[in-house]
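The complex appears here without one of its protein chains, the remainder shown in place.
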Amino acid sequence: MTKTITDVICPFCGTLCDDLEVVVSDDGKHLLEVYNSCVIGTEKFLHSQAKDRITRPRLRQDDGSWKEISYDEAVEYSAQMLAKAKKPMMFGWSSTNCEAQSVGNEIAEISKACCDNTAATCHGTSLIAVQDIGLPSCTLGEIKNRADRIIFWGCNPAHAHPRHMSRYSIFPRGFFTGKGQMSRKLIVVDPRVTDTAKMADVHLQVEQGKDYELLDALRVAFKGEWLPDVVAGIPSEKIREAADLMKSGRFGIIFFGMGVTQSLGKNHNIDEAIAVTKDLNEYTKFSIMPMRGHYNVTGSGEVFAWQFGFPYSVDLTRGFARYNPGDTSTIDLLIRGELDAMFTIGSDPGAHFPISAVKPIANMPSVCVDPHLTPTSGVSKLHVPVAFNGVECGGNCYRMDNVPIDCRKVVEPPEGMLTDEQFLIKVRDRLKQLKGVA
Amino acid sequence: METITITMKNAPALYLEADNITPDTFAGKTAAQIAGLHVHEGNATSTLGKYFEVSGGAGATAADTKIVVKGDVSRVKYLGFKMSAGEMVIEGNADQYVGAWMKGGKILAKGNVTAFAGLAMKGGELTIEGNAGNYLGAAYRGDWRGMSGGRIVVNGNAGSDIGMYMLGGEIIVNGNVDVHLCTHAEGGKVIVKGNANSKVGGQMVDGQIIIFGSIDTMMPGFKPAGEVELEVEGVKAKFSHFIGDMGERHKKRKGQVIYANLYKKI
Partner (left out) sequence: MSEYLIKNGHVFDPVQGIKGDKKDIAINDGKIVDKVSSGAKVIDAKDKTVMAGAVEIHAHIAGPKVNLGRIYRPEDKLFSCTPTKGIERMGGGASIPTTFKTGYEYAKMGYTTAMEAAMPPLFSRHVHEEIRDTPIIDEAAFPVFGNNWFVLEYLKNQEIENTAAYCAWLLRATKGYAIKVVNPGGTEAWGWGLNCLSVNDPVPYFDITPAEIIKGLIEANEYLGLPHSMHIHPNNLGNPGCYQTTLDTLKIAQGIKPKNKFGRDQVMHLTHTQFHSYGGTNWGDFESKAKEITDYVNKNKNITIDTGNVTLDETTTMTADGPFEHHLTGLNHLKWANVDVELETAAGVVPYIYSPNISVCAIQWAIGLEIALMMKDPMRCYITTDHPNAGPFTRYPRVIKWLMSAKAREAQINAFKHKDKVLSQSSIGTIDRELSLYELAQMTRAGPAKSLGLSAMCGGLKPGMDADVAVYNFNPDKPVANPEDIEKAFSRCAAVFKSGVQVVSNGDIVSNGQKRTLWVDVKVKENPQVMRDINEKFIKYYSMTQNNYEALGHHFVPNPYAIEVDATQ
């Protein structure tokens, strides 16, 4: 027969929905159905059941073919690689749990490596902005219960965080927002007419690359000062109207994504958006929140920070922690030829990095820990499949608003397959032997 | 002044962190002692002598010490890091952090330098005959106290994020600059003889920017305030004057509101 597991947490995106229900076979070995999830989350659970999964590590041979090896041999390759390298990078961490991230940190400290997570290509720039100007923010339940002005700036939750609007930001009837969608006004800022923009009360079609100017104009409008006729493709009357709409709310929130974090200006765009939020707190209550992508990139940032002091792009090569994106960030290190080994886990830089950063990975000792076949596993020398975190093993994760939720195991992994944490513990213990460390 | 010459003879496979190559660290040491100073290639610590030929002698103090750096140092970071006095001449291209956190003395980089040159500079002179990278004279991540003194001159072009959170000192770029000039600045003076890109003076509280060439896109927060005639580095010209950033907070001095000043040559 079957059993239904409730309160399941979806391990895909930063929305970290925790109301899923998963139906599994009685023996816990087969996952049958997923309820309440969006299409992306459902697929995350269901494709763990694919019959053609790689279940054992594979090592690239000299002739380019793959040879299946044991986990012990994979541990040996990884530990040797990290022990010998002068500047290895341990990258990714965003699709695994905090317990594994913590073991990874131990390994990075022992091997004096660099470590980094996917914020490097995503919201790392938001973190730089937070470091420069701060962050007035809140938890997602505050939006549900209080917010009446919602701004999506440079993000498209209809596609990227499908249940965000129904769980938190537009539709829910919260304590002070009993009329649900009717009690809220939505502003979307995006050069494109996206599915999210189609829902907006106001769509500001900002000229690409000019978000910083538009944000500055909003701040000027709050103060009632002079503005040129058009800023960033938007007429100044429209800017003043948007400013008034923001000021007239009683609780507003700006959600933002790659449209501003990775376009011209990057961290400065976020910096100015945070400044807008800070200014609005002189008139009403306003917060701002990044739409984090991977379901536990936030967690990786938290664990790096409490153990090493910095949220990403951490350099431990001198025996203590240092941080300066541009110097310590993975893409720069790869392109400039600074690294001599690459250990990737819980992410796919092969798909997301510029090709000039991916090519060096193919030319150095490299490990890719991932249940999937990816462009990263394609260019790495060793591919180590592991259990799907959040599906086949549990572990703590942090939502886009930094709220920690302990993911559940709902189904058994394939026979004999290790979890990230188990593999990393073996690598750590072998590395300690090689380095003569207690 | 005593001169010590270091010449790259054995290029690193990766990059070198040479935070010991400064007059302050070399002062009072013989060539042999200098060759024994630590240098780092990733997590491997070695000595300067493994990579460089060291000749000459250092002065008794930093102020008496001149360092000439020869050979290919395009993979060497931190030359002149935190120096407080003395001189350094870098003959070729250098990498990141040239003169970062320097407090005094003179650095002449005859080639190009990459990012973070003159980071959080407090004093001294940094001259770059080639091009500079991004974050020239900027603040360290998270610090609202950026460059506070000293003078940086770049003969070529410079990159983005110049003078971020600047508090004092001067930066002169004879070529062009990229986006984000003087973001968040609260003092200091930046002169660009060439062209600027967009996002000039964003979130600026105080300080001066003088652009001789073009500005791609003006920040809406800079309000036209008439025309002035200025003498800048010996050149007299007429400039459009803008004050701002009108979206930002502003201070008062003797009852008057203080704005940052942006001048663009007419």
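Letters A and B name the chains as they come in the text, with residue numbers starting at 1 for each one.
By definition in this document, a residue touches a chain if its C-beta (ideal position, glycine included) is under 8 Å from a C-beta of that chain, and two chains touch if they have at least 3 such contacts.
What you see is a predicted model; the values in this text were computed from it and never measured.
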Touching residue (missing chain; options A:323, A:353 or A:423): A:323
Full-complex contact with the absent chain, from A:13, A:75, A:127 or A:170: A:127
Hidden partner chain, residues of chain A it touches: 6-7, 9, 18-19, 98-99, 102, 109, 127, 130-142, 144-146, 167-168, 174-176, 250-251, 278, 281, 284-285, 287, 301-303, 305-311, 316, 318-323, 394, 396, 398, 402-406, 438
Sites on chain B contacted by the missing partner chain, in the whole complex: 140-144, 249
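What we mean here is this: only the chains that are shown with their structure count from here on.
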Intercentroid distance (Cα basis), chain B paired with chain A, Å: 34
Of chain A, residues touching chain B in the complex: 85-87, 111-113, 128, 131-132, 209-210, 212-213, 216-220, 222-223, 225-228, 231, 264-265, 268, 271-272, 275, 279, 317-319, 323-327, 336-340
Sites on chain B touched by chain A in the complex: 13-15, 17, 40-44, 77, 96-97, 115-116, 134-135, 140-142, 144, 165, 179-180, 183-184, 198-199, 202-203, 217-221, 223, 245-248
